[in-house]
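The complex appears here minus one protein chain, its other protein chains still in place.
Going in written order, the chains are labelled A, B and C, and every chain counts its residues from 1.
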Amino acid sequence: MIDKFVPSIAEALEGIPDGATLLLGGFGAVGQANLLIEGLLETGLGNLTVVANNAGYGTVGLARLLREGRVRKLICSYPRIAGSTIFEELYAAGRIELELVPQGTLAERMRAAGAGIPAFYTPTGAGTELARGKEICDFDGRPHVLEHALHGDAALIEAWEADRWGNLTYRMAGRNFNPVCAAAASRTIAQTQHVRELGSLDPEAVATPGIFVDRIVHIPYGDPQD
Amino acid sequence: MIDKFVPSIAEALEGIPDGATLLLGGFGAVGQANLLIEGLLETGLGNLTVVANNAGYGTVGLARLLREGRVRKLICSYPRIAGSTIFEELYAAGRIELELVPQGTLAERMRAAGAGIPAFYTPTGAGTELARGKEICDFDGRPHVLEHALHGDAALIEAWEADRWGNLTYRMAGRNFNPVCAAAASRTIAQTQHVRELGSLDPEAVATPGIFVDRIVHIPYGDPQD
Amino acid sequence: MTRTDWTPRSRSAIAARVAEDIPEGWYVNLGIGVPTLVADRVPEGREVIFHAENGILGIGPAPDPAAVERWLVNAGKQHVTLLPGGCYFHHADSFGMIRGRHLDLCVLGAYEVSAAGDLANWARSVGDTAPAVGGAMDLAIGAQRVWIAMEHVTRKGAPRLVERCSYPLTSPGCVKRIYTDLAVIDVTPRGFEVRDMVPGLTLAALQDMTDAPLALAVAPDALRMG
Partner (left out) sequence: MTRTDWTPRSRSAIAARVAEDIPEGWYVNLGIGVPTLVADRVPEGREVIFHAENGILGIGPAPDPAAVERWLVNAGKQHVTLLPGGCYFHHADSFGMIRGRHLDLCVLGAYEVSAAGDLANWARSVGDTAPAVGGAMDLAIGAQRVWIAMEHVTRKGAPRLVERCSYPLTSPGCVKRIYTDLAVIDVTPRGFEVRDMVPGLTLAALQDMTDAPLALAVAPDALRMG
């Protein structure tokens, strides 16, 4: 019987190597797999490359991982932490590398990785500092930037509901980057608020089909705080 | 008040120009906007370029449009019609142009058009006849083909439910190419089996947000026949 | 200029002036700051559908503080509500809508706009502090129209409408119209053209606060004083 649930965060994270590239879902305080991310601290992993829209939220999750010095490089569109200067200090001290990516390009690069597209052209960023050094090509008389797929060794995501095949739903704005990360990583690990019987999720409303999910931990933490 | 419903097929199709490129949803007999497609016959339009996975089904919809000589070019992955040789005869007689595209590349080219990506690299078709004359580039030591976005002047699609903002759901395998076509055309016209009050569709389960839909006609024809 | 004969528009009045120009049925993304205020100033009974980058269409008014839904935030991480007819989708789909030119309008703040429509709104410099771009570049290239809502001059009195941007660009040539506390100005192939000014303000006085030539809009119905 297929059963992707594992009983502990430690088991869920097993096998992620030092120096891994991690894709983190979430936008603002919503949809962050904070308990999985903090579980990484227990594993002793370091030298990580983290792909995330923000540099964390508050003092939890990615913000803690950054503070503990586990992140070598951040690939990010908006590397700020509400109410914290952890990232700014690391960056000013030269203790973290930053690859700044426009938000839509960040999403599309992960979507491309999940969909087997190694590279694509986008108009976003053409004619700006963020296109510097990149291949530019005109389509319909408009310059476009060649961008490459962004693949993760692991994705850590947060779901609202999950069944044992790994089918997931999200709650409202909790969807955000989570389905995109799920498809773009070699192993996808989800924390979920609710466990559902197989067959009880509406087949028309599954947001992440189980094919993209490897392990699930049930973490019913309640509403996001901010 | 926004209301995308129109009372007749004729009004729904108004403004599509002669020689237009049309994107047609549907796969096999399921999810075909047959009544919209047949409505094109009344408009007198011709010289059309049609993008569709098959060359129609049975003797309805695209199969009729082909028989009536309205289609100049077909962009298609599997140009066959169950139980009919209409397409083969036109093709053998040199009366229709065919651009044969692998099914996933067909879907992705339309997805790209909808998402503002003018071109992308795909491994599909590399090293085959269908890549002949196309730009090839290696990524991770594997050859990839540069493919271009496929945009429509209009998309004709079939939905299961629709509200006045144009939000759509599909039924089971009726989803197929329909949401992909919806996003890839300048104007998207849907026929729907059911009309729903605004707010009655589950916001987590809308498959095509209304932003992609211009006009809707209520055509409760029942189940697809084959 | 110790005395003036005009009263600048308040932030809320700028937002109202923008809202007045948005027709029913448009899909609109609002940036952070003054643009966010536009949602509350849309004339009663006019349906405009607001989009947020983090996967929402159909954002409604701010929630009752006693009934905040913590899973529903906008791109500025503020709690919002969803109107009947609203729906959720993931980040790649959301930026597909943006990049794919499905939004009728995006209203953004800016540091500077040039007479060629170049927009600078993401960084005051490159390199000295941790840079952050978010979705600004995607919105600037993706929306059918980019309108700017901002103060006409900086706090120190320096012009924000300039011949050439001094800050790093968000996108070249993307701005179509600028709503300031003093005037509404179109960006045309001929440069800045004034559509209206606050009562009492003269073109000469406005020109003094602007770093590129201003002309009155040529279309007689385009210019409105007051």
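Here are a few things to note about the model shown:
Note that a contact is a pair of C-beta atoms (placed from the backbone, for glycine too) under 8 Å apart; a residue touches a chain by one contact, two chains touch by 3 or more.
Keep in mind that what you see is a predicted model, and the values were worked out from it rather than measured.
Considering the intact complex, the chain excluded from display touches A, B. From the set A:L24, A:V101 or A:A115, the residue in touch with the chain omitted from the display is A:A115, counting the whole complex. For the chain left out of this panel, the touching residue among B:G39, B:G56 or B:P102 is B:P102. Remark: the omitted chain is touched by one listed residue; of B:T43, B:S84, B:T124 or B:S186 this is B:T124. Think of the hidden chain as still there; on chain B it touches residues 27-30, 53, 77-80, 82, 87-88, 91-92, 98, 100-105, 107-108, 110-111, 122-130, 170-180, 207, 223-226. For chain A, the residues touching the chain absent from view are 1-2, 111, 113-117, 163-165, 167, 183, 198-199, 201, 203-204, 206, 209-212.
As a convention for this text, only the chains that are shown with their structure count from here on.
If you average the Cα atoms of chain B and of chain C, the two centres end up 35 Å apart. With centres defined as mean CA coordinates, chain C is found 30 Å away from chain A. The distance from the centre of chain A to the centre of chain B, with each centre set as the mean of the Cα atoms, comes to 33 Å.
Each of the following residues of chain A touches two or more other chains: 108, 122-123, 170, 172, 207. Shared contact sites, meaning residues of chain C that touch two or more other chains, fall at 82, 88-89, 92, 95-96, 98-99, 142.
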